[in-house]
Structure formats: structure tokens, C-alpha cells
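Here the complex is missing one protein chain, while the rest keep their positions.
Letters A and B mark the chains as written, and numbering starts fresh at 1 in each.
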């Protein structure tokens, strides 16, 4: 039986006087991949940043509405625990340059001052790197700086870093847009495997990527949710004309 | 085109190039002269006793500058301890609040502070510390030097921290790290080498300052570890001995200048090495 892990209800968000997201309503199903698509500037990044409350760091950020994580409004609990439950991977890989690969993986614990025993550290590092498909490549150089890795490896390191915190949901903002096709493929495979244990919400510009990996698709246009549904339906038989135009490459 | 005009232009260019190169070269000569003199006169007056003995009265052979070396370390150490924390916090403040009105006011204050002649800083330390404490002291000298150190370290800290990409702090926020921990554990360590470099450059600069010590640390012919009492310092000693009429004291002044220059250069080189070696790439 499929159950919703995240519900977005009547959600608005903006900067200063401009409203970027307008009346967003949809649900994210547990242990599935949901992609958010839409032309550039339609508010995809804004939406995903609202989901782990990074939005509020932008100057003049505003919002209204609800985002419910397992029935609890994330804007009524404290942002720190929201962010620990909802992991995020950014468009450009951003490992901490002053930390080793090992420390980067457990950086969520280190930076939050959460003490782990030696065995726990080893376990978290090994399992996270394995989940992120990076273990084989870096197991001999765990104590080198994370910034020595290639772009694709760095991005997987960032995924491992997010996974190490055992999040309920993983948010990915165009994680492959700065990577080469091979690294992109690796990350797509990785997401398929992760699906067993984690809910993924991914922003992507790449229509074929969305078609390959996602179970659900949300299509945003000018800050509004135009269409939401199972991906096979959206890709084969979209209800809205705008969606069809976008998918057939008429704009965006 | 008339060739004559072109060759005239090229000739002018040549002359110009030669002049610029020549003038640039001439400007380096004083450095060579200073280094040569100091090494020639300074190295000869240095021996082990120079480092461990106290100055002797005029007429007696030998004697060292141990008190001045210790004194310099004391006043510079006090300045370092006072200036570094404030500078770091202010540097963080400025790099975190780049555009606010108030930060701009703080920046102007820093520019003014860094432009104040060091002798005026000496007057201030006299008014603030020496007068209330009713006596010259190492502490007042350290405070004067701290005021000179502040703008240097703040500026370099701000510049270093500004260059750290926003994506790093977002990565930290996204892991649920609170703001204060993000700044202290991500931003600050990432900028560490740049900050250390700035601190070292500032230390090298204040180690050679004389004017602000004239009526604060004041000088002292004896060894002193008490920070509420006057101490000697290398630049003070160079000044007092160089301007004295005694040949023998001039020799000691050369030796002290030699040591002073070596300290300043070593710290500078250390700073450059650190900024190169520990450079964090993003």
C-alpha cells in the first residue's frame, strides 16, 4: 500500500513583494522518486528549498501554507530537526574543503556536535559510501581531502553525506546538471537502488532523465503546479496542454 | 605612412621602457644597501652572550639585549591576545553582513583606524592606560600595538571569509547545523590559512613598531616579566642606542636591528608559506 510521506497544502512562497510559488498542492509518496520539472525560473529550486527550510535564509523570504512531513507541519517544528530529517543535495557538488572524505561523510554529526563512537563512525562512513556507490573508489583514500575527487565523485560524496544522517526524504536539486554523462548515469542508478529505503524528490531539467527514473512527476510553470501524477501517465497522456508542449520541447 | 614618424614613436617607446626599468631598479637599491649594512654591522656584533645577557653600562665591554627580546615578545604577545579575538569576530561580522549600513560604518572606522599615525595611537594608550595606572607598562604597550594590529587582521579576515562560497554554508545548513556552528566549524576553518596569514603579517608589522612604545612600554634596562612595569623592546632599543653618542652602543643597535629584521622577515615568510601550503581550494 502506498502512503504519503509529505503533503504540500496551499503553499505560497516568495521574496519580498514578489510571489514565486502560487498555491502548490501535491503529495509525495513514500519510497518513490518524484521529479519536479518545469522551465527555468519557474520556482523549482525555491520549492525544494522550502521543503527543508533553507528558503528562510534568503533575504526577504516569505511563505504561507503548509508542508506536512508525516502529518506534522514542518514550519511548526524547529528548522534544525526538519533539516536533519530532510537531506539535500545541491546543483553543484559542495563537499567541505577543509575536511577529509571520511569527515565529509560524517560531517552532519561532527558539525552538529553529535558524538559517535569509533565503530559507529566506521559503520556510518562505510554504509553511506556504499549506498552512494562511492566506496570502491575511495576506500583507500578516505583521509584525503574531499575536494581532490572528480566532480561526479564529489556529488556522490555529497549524497553520502546526506544519507549518513538517515533522512526521511532526500532532496536533489539538478544533481547531475554539472556532471558528465557517465557520472550522471551512475547517479541515476544509485537513485534506483536507494528507492528501497528512501523517498527522493528530484528537480531536473532533463526530460528523458525524469522519464527514466521517476515514479511521479510534478510539472511547474510560472510558479504554479500545472500537473501532478504518475510519470507513465504524464509522459504518455498529459492532461494539460502546457505540460504536453513542455515535454515535446516546444519551450523551456 | 611616413616611416620617420613610426620610427620616432618606436624610439620614444624604447626610451620609455628603459627609463621605467631603470627607475624601478634604482628603487631597489636602498633595500640592498640596508640589508648589506645590517648584515655587515649586525652579524659581527652577535654572539650567544648577545641573546642571554643584559645591557652593560657605557664603557663596559660586552652585554646583550636579552631584556629587549623578551620585552618584544611580551608586548607583541599581549597585542596578539587582545587583537586576534576581536578582529576575528569583527571580520566575521563584516563578511556576514556585507551590505548593511552599519557594516559600511564599521569599514570606514577600520580605514580610519589603519590610517592613524602610530604615534597618535601611542598618545591614546598613554591616556587610557599609562595615566590611570600611574606608570609606563608592558600592558599599555601591548594595548597600543593591539590597536595597530586590529585593522590589519580584520581586513584580511574579512577578505578571506568573503571568498568562501555560499554553497558551503548552505551545505552545512542543509545538514541541520545551526548558524553559529556553521560559522565556527565550517566558515572559520575553511578560511583558517588566510586568517593565520593575516595575523602573522600583522604581528610582523607591530614587532617593528617603535613610536607607540615610546611613552607606553617606555624601555627598561633590566629584565622584566611583570606586565604592569615598563619593558624594553627591540625597536625601542635600536632607537635609543642608535641615537646615543656612544660607538659601542651603536654596535649593539646594529645587532638588535639585525635580529629585529630577521624576526620580521621570518614571520613574513612563514605567513607566505602558510598561505601557499594550506590554501583551501573550493
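Criterion: contacts are C-beta pairs under 8 Å (C-beta built on N, C-alpha and C of every residue); 3 or more make two chains touch, one makes a residue touch a chain.
Just so we're on the same page, contacts and distances are computed from a predicted model.
Selecting from "Dissimilatory sulfite reductase alpha subunit", "Vanillate O-demethylase ferredoxin subunit", "Acetolactate synthase small subunit" or "Phosphate transport system permease protein", the unshown chain of this assembly corresponds to "Phosphate transport system permease protein" (UniProt protein name). Contact with the chain not shown here comes from a single listed residue; of B:52, B:81, B:112 or B:133, that residue is B:112.
Touch with the chain omitted from the figure is made, among B:171, B:186, B:231 or B:260, by B:260. In the full complex, chain B touches the hidden chain at residues 9-10, 12-13, 16-17, 19-28, 30-31, 33-35, 37-38, 86, 89-90, 92-94, 96-97, 102-103, 105-106, 108-120, 122-124, 126-128, 147, 150, 154, 178-180, 183, 204-205, 207-211, 214-215, 218, 235, 238-239, 242-243, 250, 253-254, 257, 260-261, 264-265, 268.
FYI, only the chains that are shown with their structure count from here on.
The geometric centre of chain A is 48 Å away from that of chain B, both derived from CA atoms. Of all the residues in chain B, the ones that touch chain A in their complex are 165, 167-168, 170-178, 181-182, 185-186, 189-190, 192, 280-282.
Residues 52, 54, 57, 80-84, 87-88, 90, 92, 94-98, 107-108, 110-113, 147, 158, 161-162, 165 of chain A touch chain B in their complex.
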